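The structure is given below, and queries will be raised subsequently.
The complex appears here without one of its protein chains, the remainder shown in place.
Lettered A, B and C in written order, each chain numbered from 1.
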Amino acid sequence: MTEAARELRVAMVGYGFMGAAHSQGWRVAPRFFDLAAEPVMATIVGRDRDRVEAARRKFGWQRAETDWRRVVEDPDIDIVDICSPGASHAEIAIAALDAGKHVLCEKPLANTVAEAEAMVAAAERAASRGVRSMVGFSYRRVPAIGYARRLVQEGRLGAIRQVRALYLQDWLSDENGPMTWRLDKEAAGSGSLGDIGAHAIDLVEHLTGSRLESVSGTLATFVEERPLLGETVGLSGTASTERGRVTVDDAAWFTARLDGGAAAGAIGAFEATRYATGRKNALRIELSGSRGAIAFDLEAMNELQFYDATAPAGEQGFTRIIVTEPEHPYMANWWPTGHAIGYEHAFSHQIKDFVDAVTGGADPEPSFADGLHIQRVLAAVEASAGSGSAWTPTA
Amino acid sequence: MTEAARELRVAMVGYGFMGAAHSQGWRVAPRFFDLAAEPVMATIVGRDRDRVEAARRKFGWQRAETDWRRVVEDPDIDIVDICSPGASHAEIAIAALDAGKHVLCEKPLANTVAEAEAMVAAAERAASRGVRSMVGFSYRRVPAIGYARRLVQEGRLGAIRQVRALYLQDWLSDENGPMTWRLDKEAAGSGSLGDIGAHAIDLVEHLTGSRLESVSGTLATFVEERPLLGETVGLSGTASTERGRVTVDDAAWFTARLDGGAAAGAIGAFEATRYATGRKNALRIELSGSRGAIAFDLEAMNELQFYDATAPAGEQGFTRIIVTEPEHPYMANWWPTGHAIGYEHAFSHQIKDFVDAVTGGADPEPSFADGLHIQRVLAAVEASAGSGSAWTPTA
Amino acid sequence: MTEAARELRVAMVGYGFMGAAHSQGWRVAPRFFDLAAEPVMATIVGRDRDRVEAARRKFGWQRAETDWRRVVEDPDIDIVDICSPGASHAEIAIAALDAGKHVLCEKPLANTVAEAEAMVAAAERAASRGVRSMVGFSYRRVPAIGYARRLVQEGRLGAIRQVRALYLQDWLSDENGPMTWRLDKEAAGSGSLGDIGAHAIDLVEHLTGSRLESVSGTLATFVEERPLLGETVGLSGTASTERGRVTVDDAAWFTARLDGGAAAGAIGAFEATRYATGRKNALRIELSGSRGAIAFDLEAMNELQFYDATAPAGEQGFTRIIVTEPEHPYMANWWPTGHAIGYEHAFSHQIKDFVDAVTGGADPEPSFADGLHIQRVLAAVEASAGSGSAWTPTA
Partner (left out) sequence: MTEAARELRVAMVGYGFMGAAHSQGWRVAPRFFDLAAEPVMATIVGRDRDRVEAARRKFGWQRAETDWRRVVEDPDIDIVDICSPGASHAEIAIAALDAGKHVLCEKPLANTVAEAEAMVAAAERAASRGVRSMVGFSYRRVPAIGYARRLVQEGRLGAIRQVRALYLQDWLSDENGPMTWRLDKEAAGSGSLGDIGAHAIDLVEHLTGSRLESVSGTLATFVEERPLLGETVGLSGTASTERGRVTVDDAAWFTARLDGGAAAGAIGAFEATRYATGRKNALRIELSGSRGAIAFDLEAMNELQFYDATAPAGEQGFTRIIVTEPEHPYMANWWPTGHAIGYEHAFSHQIKDFVDAVTGGADPEPSFADGLHIQRVLAAVEASAGSGSAWTPTA
């Protein structure tokens, strides 16, 4: 088989929001990046036959299946991309890895630490056979984040002492908004903390090379009951009443001590919320160091604020870098200077990096072990919140 | 032929920056919008066989051709999408329209008013036979622009009295940057004025429904000679010298009187430049009306600033609308609230609108006649600049 | 005594940064606001004769004294304005109040809860005799804050569920910066927490009408030793060594539960730091409610961001209100629309309000009791930080 003809046949499990985003990644990445193998959007998997067939047509996959086991067993499939709800991740990923498929798994890695641990074990078994696994913290692939990381690694921030990491959304701020499965602990595992707080944790660790070693946390549920929609499937036992009980956190705050990396000894302040009225998707990271600082807000994702504390005194200030230059990660492959990219581009970058790892024989990042670590941080925050915010180790 | 099976076979001429952008539009639009026919990326056309074949593979077209006449004559082609340099537009578009192909033609419509007039005549002939034509002012399809237009149409700005429209880039601000074909009048037609000033004119007219009826303009060339690169193809007569002569405008300014629409009687101040140090792609539009104002900057393309002068006095201010809500044009088909789109999305929206027009039997906008009008405005600015900024009618 | 002739003779204790700011308040307030009595800058008090005389000339006071008891005993003095270090507040304020002088006392009210309690007792005794007292949380008098409070009171934010309050400075981010008395616990009482965190607490309570009822806090000292300057007066026992020991917090974080007012049941996240590289004086408050939100940053003190969640869906966004309209608190007395005021104007407003209360026979706010409450919150944060961030009541 010639280099040019090499293909990687992909099966994707799930067809919701993440299914759409991952499909766009598989579709677009090879059109802008030179990949050593051409991904083929072979099979999409979903439980409902009509809906998965509709998704197949919509997203442009070749075939549709209703049982994920079929693709795990399919010798023509090289990669399994898992976009289904978190509770299903462990079973699918372990089976796929054991069957020799490379696995890209959406975050969070799993709904529990135990599941995540089993997944890491499977990933390690697989790695020894050259089978790759990665967890999909896509925001790592936003160019502004990549460039910020480079600045940290070059020592431009010096010793980082403080971290602020907030993920602010507001889609629950109206107390009359409906109950959904995302607000039910059985279905969703956790609320803001796991859904969006996990991104904040991962980005801080990715940017600094440090780890959150202990946390003091608080969780809150502001609105404890919400009106049920007509369709209440998935909300156990609430179908016949008029209001559903919210059993996950609406918001989470925690303080963390960091260890290792550029932020060794730093303290981080985290918040994840769906009640930050007016903030739509404001994932904000600020790193304050002895020589400089960076600030990022996902609501302006093509920008990075950089403060150089070594510049002449009168000239210091946050520089608004428009992260669309060829010098910036991934950007040389897109449009000319000043032309913005969007949310989904991070998924194309994720595919590029994943395919590079698969074809290049390297282990991609973030690994399942990284995903497990995030899971442990989330569990530690919950444990701390359950014991009066007592400081709790993450390992 | 069933509805679901209906296809539109597309041929695209050109494979440069615009070829990449249009390809992405054809590729992505049907995956996010429900189109009455599925576009098929059939044939890409370019003069250089090796390069067009490389582009075919890269962009994902089925076939490559080196002569645009082949696709004009091909009975299987429904649509011709013209992304080649401006000097070639008239010949290709007229032939394609006369052959019954729907035509999408990149802006500027042509390099001269005379060519544009011939294209409009062909478009009118074609329209009478149900063949559609559109010129590709893609920024009309940025959701923030679409929403701003809606606000204007709803009267939220009242009588618009002033317009500010600047398109600021800086890629020439280094005087040691090389000579390119874009700085040669024979090859490029004009400089900043036609390349980016045309967008500013089109957006103002699109937003307000008004027309620039007369202009007073100034052009300047700040750096008159630039170092030649080794490859000087396309720069007539300069190949043997060490520096090339810049024969187009580096920057253009003009004041315009508007007529008709929401800005009847207004005065607009325009600037287009490649010397605005630090401004990468700042297409800025501000409309000041008796009841409100809007401000837009392409460098923050997911935002629209809206000022409601009818709000209570103490509460007035520019509201930064993050244009990612389902209520905003095109956005219901993309990602959840707060998730940004990028530059290329406007091309997907352009394809959606063009396909809707073709399948729905409507004439799309902007028409070739609109493109001709822009051409006349550009010509009037040049004429005014050539006669001491004397006010010059555009028709 | 005629209205025009009525005077209030003022003595001010202290001549540092706050002495300069208060002097400007006394000097300027009567020139822009109609006061029922004309303040006379009678006597300035400081321990060092030469320096207080220099300050007298510089600031424009009539007389200088070196012993504060002289002004407390002076029958011609109506008001004592205390700007000396916190450790001296209680003794001076109690003596002045008992002597029948109205007292304006800089924040923090005292360095300890016990001192603050004694001051409250004195203030209550005095109030029964018509003698007024106020603590100088000057930021309450920033017009944007006053206007935000009005929006909260009018219910424009609905039920406030979340508060973010950060006071970010960076003057310690260079670890080679010198040791100063502000970093010595004996001299300064506390570090960031009491110096700037107190402002954040007061503003949140002022804006919402709510009280912090319990807190979970963390304190950190990032740089534990700093080079001593030649003059080490006030640093106990460190004069002969080369490095001084930092004994206060460099940064403080705490989560708080709020009770009463518009933010009953809300949770607030607070941070006070002198290590936020690049942030010079960023006192940032964000209130997230069921019907709206406000955001304020002291680095842009003439602006208020207001989000109206009841506006039409497509039009929602943070509105940048330039708080210079006649409708905004205090602003009708300054300059035309759009003309900024600065930091010191809050001190003129403070004098206006204090004089209004004194001449109008009303008790001004914030009262000494309010100041005591803040002190208790600070003490609770320190207690919580000392016991592993355990939740600690503030009363």
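One rule holds for everything that comes next: a residue touches a chain if its C-beta (ideal position, glycine included) is under 8 Å from a C-beta of that chain, and two chains touch if they have at least 3 such contacts.
This one's a predicted model, so the numbers in the text were calculated from it and none came from an experiment.
The hidden chain, counted over the whole complex, makes contact with A, B, C. Residue-wise, the contact with the chain that is not shown comes from C:R27, picked out of C:R27, C:R141, C:R156 or C:H206. Contact with the undisplayed chain is limited, among B:T43, B:N111, B:T180 or B:S216, to B:S216.
Residue B:E271 is the one among B:E271, B:E315 or B:E344 that touches the chain missing from this view. Across B:Q316, B:Q375 or B:T394, the residue that sits in touch with the chain not pictured is B:Q316.
Contact with the undisplayed chain is limited, among B:R161, B:K185, B:R245 or B:R376, to B:R161.
On the side of chain A, the interface with the absent chain consists of residues 147, 306, 312-322, 325-328, using the contact rule stated above. Counting the whole complex, the residues of chain B in touch with the unshown chain are 157, 159, 161-162, 164, 166, 170, 173-175, 216, 218, 220, 222, 251, 253, 255, 265, 267, 269, 271, 273, 275-279, 286, 288-290, 292-293, 295, 307, 309, 316-318, 388-391. Chain C residues in contact with the hidden partner, per the touch definition given at the top, are 17, 21, 23-24, 27-28, 31, 58-60, 169, 171, 279-282, 298-302, 322, 324, 335-345.
The rule is short, and it goes like this: only the chains that are shown with their structure count from here on.
Contact topology of the protein chains: fully connected, every pair of chains touching.
Chain A and chain B have CA centres that are 36 Å apart.
The distance from the centre of chain B to the centre of chain C, with each centre set as the mean of the Cα atoms, comes to 55 Å. Residues of chain C in contact with at least two other chains: 316-318.
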